[in-house]
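With one protein chain held back, the other chains of the complex are shown just where they sit.
Note that the chains are named A and B in the order they appear, and that numbering of residues resets to 1 at the start of each chain.
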Amino acid sequence: MSKSSKFDRRISRRSVLKGAAGAVGLAAGSGAITGFPYVRSADAKVLRYLGTAVNEGDEISKKCLADTGIKIEYITATTDDVTKRVITQPNSFDVLDTEYFSLKKLVPSGNIFALDAKKIKEFDNITPVFTKGQLPTGKKIGDQGTAPWKVLYLEGANSKTFSKTPTEFVTLIPTVYNADTLGIRPDLIKRPISSWTELLNPEFKGKASILNIPSIGIMDAAMVVEASGQHTYADKGNMTKAEIDLTMKIMTEAKKAGQFRAFWKDFNESVNLMASGETVIQSMWSPAVTKVRSMGIACTFQPLKEGYRSWASGFCVSKAVSGPKLDWAYEFVNWYLSGWAGAYLNRQGYYSAVLSTAKANMTADEWGYWMEGKAAVGDIKAPDGTILEKAGATRDGGSYDERMGAVACWNAVMDENDYMVRKWNEFIAA
Amino acid sequence: MGEKRPRSFYLLAAFFTAYVLFLYGPMFAIYILSFQGPDGGLTFPMNGVSLVWFGKVFSGSGIVDIGAAFKRSLQLGLVVMVCTVALSVSAGMAFRRSFRGATFLFYVAIASLIMPSIITSLGIALEFRLLDDFIIKSGVGDWTTAMGLFTSGLGAHLTWTLPFGLLIMFAIFNRFDNRLEEAARDLGATPWQTFRHVVLPIILPSVVGIGLFGFTLSWDELARSSQTIGSVNTLPLDLQGLTTTVTKPDIYALGTLTSAVSFLVIFLALVVILVLQARQRRHGSDAGKGMV
Partner (left out) sequence: MMLVFSLFFLLPLLLVTIVSAWDYNEYEMIPAFSMRGYSDTFEGCIADLPNLCTILKTYLKTLKLCLLTWVLTLLIGFTVAYFLAFHVRSKTWQIVLTLLCTIPFWTSNVIRMIAWIPLLGRNGLVNRGLEGAGLIHQPLEWLLFSEFSVVLALVHLFTFFMVVPIFNSMIRIDRRLIEAAYDAGATGWQTLVNIIIPLAKPGIVIGSIFVITIVMGDFVTIGVMGGQQIASAGKIIEARLNALQFPAAAANAVILLGITILIISALTRIVDIRKEL
């Protein structure tokens, strides 16, 4: 062998087998690296927090550090990547911020730690939306789809089966949730919109959009199908194969007719589509609507007569976490529910899980605007101080009870999920 | 140099300019929009003109520490660049003589290009998970994971950059004149001397190109990193993560800054090179070393 291939072997051994050390050494030779600690000291209270950027507020981590001494290291990824990383890299995070519907997939992987309800101080104060499926007033809300209370409890500490009745083993502590509907550009539509059917109205040909996450997108589609009276589902969040076929057929026809401008995949895309006028009607998230509006562009989070599609997320802990780290994780979750963070979320247009503690951290005017559907007395500001709404404005859809009370279904993973994804691919290919 | 340029030169130059304009198409939108006013978004219309977003890049406010991610990506990119150049050049040399497994290695490299990045990423993640389980089982106490920027992350990037490096080496060594090496050998040069003083100077500009290519590929790599990077993100991953929430024009400002700094560096390098060349010309030229 020539000299060069010896060189080859030497380099590979150094850079690959010795991994980090060798590679850093190589780069240090090129004078580029200042060096950073890969393994952190065990003393600092550090929690690695995996989630999407939506819930990862800079202010939250700062406040948490000040209050509890726990340093939150955010690992930001897209919704899909987060779920994948739980399966592929359970050792790369401590606290996981995810949605209830993905639990159906995450729990069987055995990577989720069953939290002890008794160690969560405010557990009994968590809104009954999560624990019982009803509003604080006692009104029952829609339970179609993967509603949180269906997947909140496990049968035992190491069980992979969800318990139908409350147990002390909790999968995911709720933190934030909302009721979603269609966002519209009233300045471009110029007439009232009141039903989900408008999403497929040919009037908005080439100007509509839905979410390209099959689990969520099909729920939007089902709302439309049901609203137009073409079919009534027993459970939109758990369709039969025939129902999936029907729903996808209707969507496919709309797609072929050019109804959709694009499907959006992340928060930012939804804002861009709407703000640039590429779409005038699309399924959307509340803070995205707020964002469009704060750019001076008219945008309404339109309440519809068929109700809302709801979602909820919160904290899981990785099974790989143990010892003092586990205590910090509990401490962090307890801190999160203790009010400051809840108020922060409410001010963004989300809802917090423990209402009483959040209320204590908000002004009466803020609480009235965001939660009670009252007209704002003063200007309503975002957590970072920018003005979101002028005095006198009321929230689209009204109060907490009106909005959460009108929830029709939850984001879902269906029993026929595999079939659904296949059909979704077919829909995209059509 | 004095001879007159043929007409085709101007035609092709125009074509090249058009291509460059096309390349920079989306960049223009980025450059303009990075001066968006404080209330502006990522799309037109412009909401006033300001430098606010440039300030935001430096002040580092926001969820993810863009600066840190930038540094991490730069480090990884440079390491990948060094490894890619070293491995590709040596592999390229090896391929000039046939060796056992050459065809196999060739197709493996091609396959590595084809395999959708997310799948490769997944495979590496599975592999490291098995490794982690093994280490934990064998009783290493505080073990968390072997995954990281410079283990699984570096590996994932190399599976991406090496096939490019290798194939470009094929183009470089294509019809490479063996007589030069033979002559060197006849004059008593060791294989290393032959490589260092004869082969390397000839292929140097191309090797610089491979390095550049490797760096750029690694710098921009997304899918392969997504499952293999462990608990720290690279810059593209962080940026992509950011798109799950309110994204502000500060990412455009980042783009504008990156371009501006690159232009500056290249301009300075050009000046230095031209000065050096002018000096070299005065002191008598050394053809092989014109360019480093």
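Definition applied: a residue touches a chain if its C-beta (ideal position, glycine included) is under 8 Å from a C-beta of that chain, and two chains touch if they have at least 3 such contacts.
The shown structure was predicted, so the numbers you read here are calculated from the model rather than taken from an experiment.
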Worksheet entry | Option touching the unshown chain, where B:A68, B:I136, B:L167 or B:A189 are the choices | B:L167
Discussion item. Can you tell me which of A:Q134, A:S159, A:S195 or A:N212 touches the chain that was removed from the display?
Written reply: A:N212
Item to complete: By the contact definition given up top, give the residues of chain B that touch the hidden chain.
Response: 1, 5, 8-9, 12-13, 15-16, 19-20, 22-30, 32-33, 42-45, 83, 87-88, 90-91, 95-96, 101-102, 105-120, 122-124, 126-127, 152, 155-156, 158-159, 162, 164, 166-168, 170-176, 205-206, 208-209, 212-213, 216, 219-220, 222-223, 235-236, 239-240, 243, 247, 251-252, 254-255, 258-259, 262-263, 266, 270, 273-274, 277, 290-291
Worksheet item: On chain A, what residues meet the omitted chain?
Response: 8-9, 12-13, 16, 80, 83-84, 87, 104-105, 108-109, 206, 212-215, 255, 260-265, 268, 272-273, 276-278, 413-418, 421-422, 424-426, 428-429
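As a working rule, only the chains that are shown with their structure count from here on.
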Discussion item. Suppose each chain is reduced to the average of its Cα coordinates; what separation in Å results between chain A and chain B?
Written reply: 34
Discussion item. Show me the residue ranges of chain B that touch chain A in the complex, using the header's touch definition.
Written reply: 39-44, 47, 61-64, 71-72, 74-75, 78-79, 82-83, 86-87, 89-91, 93-94, 97, 99, 122, 125-126, 128-129, 132, 142, 144-151, 154-155, 190-192, 195, 226-227, 230-233, 237-238, 240-247
Practice prompt. Would you pull the chain A residues touching chain B in the complex into a rising list?
Written response: 1-5, 7-8, 11-12, 15-16, 19-20, 23-24, 26-27, 30, 32-34, 36, 38, 42, 48, 50, 52-54, 56-58, 73-79, 81, 84-85, 88-93, 266-269, 271-272, 275-276, 287-288, 291-292, 294-296, 320
